[in-house]
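The structure that follows is given in the form of structure tokens.
Missing here is one protein chain; the remaining ones are kept as they sit in the complex.
Letters A, B and C mark the chains in the order given here, with residues in each chain numbered from 1 onward.
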Amino acid sequence: MERFYFIEFTYLAAGILFILGLKGLSHPESAKRGMHLAEFGMLLAIVGTLLHHDIVSYELIIAGLIVGGAVGGAMAYWVPMTAMPQRTALSHAFGAFAAALVGIAEYMRHGAELEGVKMGAINLEVMLGALTTTGSLVAFAKLQGLVRGTPMTFKGQNVFNMTLLAATVALFVYTLFNPGAAAPFYAMIALAFLFGVMLVMPIGAADMPVVMSLLNSYAGLAAAATGFVLDNKVLIIAGTLDGFSGFILSILMCRAMNRSITNVLFGAFGSVKDDAAAAGEQGEMREINVEDVAVQLAYAKQVVIVPGYGLATSQAQHVVRELANSLEERGVTVKYAIHPVAGRMPGHMNVLLAEANVPYSSLYELEQINHEFPSTDVAVVIGANDVVNPDARDNPQSPIAGMPILEVDRARSVVVLKRGRGRGFSGLENPLFFKPVTGMLYGDAKESLGRLIQAVQQA
Amino acid sequence: MERFYFIEFTYLAAGILFILGLKGLSHPESAKRGMHLAEFGMLLAIVGTLLHHDIVSYELIIAGLIVGGAVGGAMAYWVPMTAMPQRTALSHAFGAFAAALVGIAEYMRHGAELEGVKMGAINLEVMLGALTTTGSLVAFAKLQGLVRGTPMTFKGQNVFNMTLLAATVALFVYTLFNPGAAAPFYAMIALAFLFGVMLVMPIGAADMPVVMSLLNSYAGLAAAATGFVLDNKVLIIAGTLDGFSGFILSILMCRAMNRSITNVLFGAFGSVKDDAAAAGEQGEMREINVEDVAVQLAYAKQVVIVPGYGLATSQAQHVVRELANSLEERGVTVKYAIHPVAGRMPGHMNVLLAEANVPYSSLYELEQINHEFPSTDVAVVIGANDVVNPDARDNPQSPIAGMPILEVDRARSVVVLKRGRGRGFSGLENPLFFKPVTGMLYGDAKESLGRLIQAVQQA
Amino acid sequence: MKPESLIAALYVFALAAFLGYQVISRVPPLLHTPLMSATNAISGISLVGSIVIAGSLGHDQMKVLGYPLSTVLGFVAVTCATINVVGGFMITDRMLRMFKRKELPAAKGDGKKALKG
Partner (left out) sequence: MKPESLIAALYVFALAAFLGYQVISRVPPLLHTPLMSATNAISGISLVGSIVIAGSLGHDQMKVLGYPLSTVLGFVAVTCATINVVGGFMITDRMLRMFKRKELPAAKGDGKKALKG
């Protein structure tokens, strides 16, 4: 009895600590402490579980903890910040797979005597777990570039997926009423694994972040379902929190890109691309050389740096910081304008710049900075494109019309660092590049910045 | 079984609806809808309960519902807004008494076979219920003026209270281990009732709001305890929500008055009064007559009205509104500055003015209005005192030092409507009244305002 | 009380506590009085408990007007709780109905313009 209470209390405490942990994330100051609380909560839950009376032997548990800990630690230690999205995707796959396995094992042990509700929970857990596993793996492969990032489609795909889904659901329902029947259960799992692949394959690498947060929330729901299976409330709490955060994040992303989730998942984007391409060039881009830029910057009063996905791909965060430093030493005010969906995952730019020791007090959000551009001498756009596309504001026809943007075109002058004529994630042409205020500094962001720094020193 | 689920679901739904209801209160627009949700939730819970299988006869239930509904409705319908505090106090008493009775009845029915945890819950429920009942009744009597509002103290009071508390707790513990022993149980209840009286008696009427929110949270906790007794989760949810809101409100009030809860409960205020009295007058108050004020107002660009407790006592909310109208018709901008603890309960002024159809868009909070006073021609202080006391800002020695105030003394000129030299709630002298910018318009707020309106018409 | 249900109850309590804090702390001062009466009304939820007791017959000896004492207490409880609920909600509604964002379409606004123009 005492043991029962002890275990339950560790769980309750863990649940509370998780909540406190996430509350901590409402501010960078409290975030670290919050995470430590959450970690402590996880530790408590584990310790409590180890006392569970069903446990007869510990060797497999210890082994699993050691192996897992080692691998997880290694992954966390060595992945570069720029590989965050991939890592998260992979991590999801593991978590979801674990949930699925628990469900399967539960079924193996008391398959026959399971009644309606519990069988439903197991099915839900296993199905979500399975499709999240494969889905996340595909996402990982795409982000890591192991497979083609572009949407992969084939004729009759939708029909196929629909039948697949239908079949899975049918088996789901069937097993509900015949928990004893093993074959259909395992068949359902197989289909779920397949469905996960089919679900993510047709989605472009750039949309992965949205998909991933969705998968994140599935993983959470799978954990919550596990909680119903094992009648364990901490699983329910943690799973639900997770499910919601994933869901909310994907909503936020879609809103900021102003697209609907369905539009992301069943990518109507392809078509748009063509129209955009059709739209073609609008006039000349004015190229500009490093020296001129350097002079502009060196003698500016205020410079606003607008980082985008290009900053991430070229790993230029540290160089940017150096440039900012050397400018600030000359008394120039340097601010960073961070668009909510700059880069490829929520808060992408914030993390990169934080890595380069840029204090978050000099990062400005959309609302804070937009009114400052008119009084800004130079806006330096580094590998950003869609988030500074004036069409979103001016051209109601544009597919990204209404998406909030950083209005760099209002600055006294704009310098755009990019490699060439490459389109952004949306595949749209960007009128900003053709405006008279805009000068293009071609080349990889990192290199261009390196040359800029030297030039600034000379200036 | 079906019935069990149905009942449980009504409860779950009720719990959710209560939460949604309170969420609604985060904005006046959504507030009404929120309340309707909460009411619907309550209805659901009641309907669900009526299906409970223990229920054999309905006549007493119906009777109780009818009588209670009639009385409650009548109370709600006829109490004037200014009597809000009393009404709430009385209502608390009823709620808490109900909780106590439920506990007692439960005990009567399965007294002996109750084991530790449940007995503890019952004790908690009954004790909190009992002391909240009498406590609220005393609060009601004081606010209603049925008994002297001033703190009632007698020699050795603290000793007495402590022994009382100790005895109650002792019985509480004893009954835990001997649930069968009825006598100690009922003795505990009796003491709890008495303790409620002793607790509130020594507290001045002005401090009642704080006490009441505390009692509110006790009532909530009592309900939550009932939930533990009956193993009914909606009771736990509702009770907890209630307990927290009461607690948070009392904290807010204390902070805005900057005093500690203990200070309020064990009123160190008496002493302060004397010092304040000792401080005595500081120079002359400049009296000013209605006509002059009228002219000032009529030809002002911006007038800020600062209502206080005096507005409530003299029921002047409607007249104020009339004055404001006639000024606005002359093109004067009129704003209302609402201090968080103006009056005698949280949001007191807001409700009064809302009753007089003042749109809440013209009510301004401390932070919003303070910086506007310098550009304000006339600040009209109506029955407010402490909330405009500059000492809180300027004089570190003052007992209310640090309490945020409305800085009317920064206005171009100040008119104070009060009956005479009466002190405010804190019993402190108010330097504002002696400043050269300030003119005193003596008399009951309502009358003074009435005369002002006419004078303004003439001006 | 079975251990499982006790634990479950504790979970509900803990979560409700968090939620209460989150929700209440977002209520603006403007609505603090309605908040007080609203929570007051909601705390009348003990009505649920009262009803069961008033409707079921306790096997206690003491009888009042033919009813077991506990049942009668139940009746009183129902009455009190109902007063609390009905009164609380009605008054809250009444208050909230008084809060208006914009002026009523009163002559006032026009009068103002008339004078300005």
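To be clear about the criterion, a contact is a pair of C-beta atoms (placed from the backbone, for glycine too) under 8 Å apart; a residue touches a chain by one contact, two chains touch by 3 or more.
As the structure is a prediction and not an experimental result, all values here were calculated from the model.
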item: Touch partners, limited to displayed chains, of the chain removed from view; value: A, B, C
item: Chain not shown: contacting residue from A:Leu323, A:Ile338 or A:Leu441; value: A:Ile338
item: Contact with the hidden chain (one of A:Asn123, A:Ser213 or A:Ser314); value: A:Ser213
item: Where the unshown chain meets chain A, residue by residue; value: 11, 14, 18-19, 21-23, 25-29, 31-32, 35, 38-39, 42, 45-46, 49-50, 52, 54-58, 60-61, 63-65, 67-69, 71-73, 75-77, 79, 81, 84, 87-88, 91-92, 94-95, 97-99, 101-102, 104-106, 108-109, 115, 117-118, 121, 212-213, 216, 219-220, 222-224, 226-246, 248-249, 252, 325, 328-331, 338, 340, 345-348, 350-351, 354-355, 357, 359-361, 363, 365
item: On chain B, residues whose C-beta touches the chain left out of the figure; value: 1, 4-5, 8, 12, 15-16, 19, 233, 237
item: Touch list for chain C against the chain that is not drawn; value: 4-5, 8, 11-12, 15-16, 18-19, 22-23
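Simple rule for what comes next: only the chains that are shown with their structure count from here on.
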item: Distance-maximising chain from chain B - centres being C-alpha averages; value: A
item: Centre-of-Cα separation between chain B and chain A, whole angstrom; value: 47
item: Touching two or more other chains - residues of chain C; value: 8
item: Residues of chain A whose C-beta touches two or more other chains; value: none
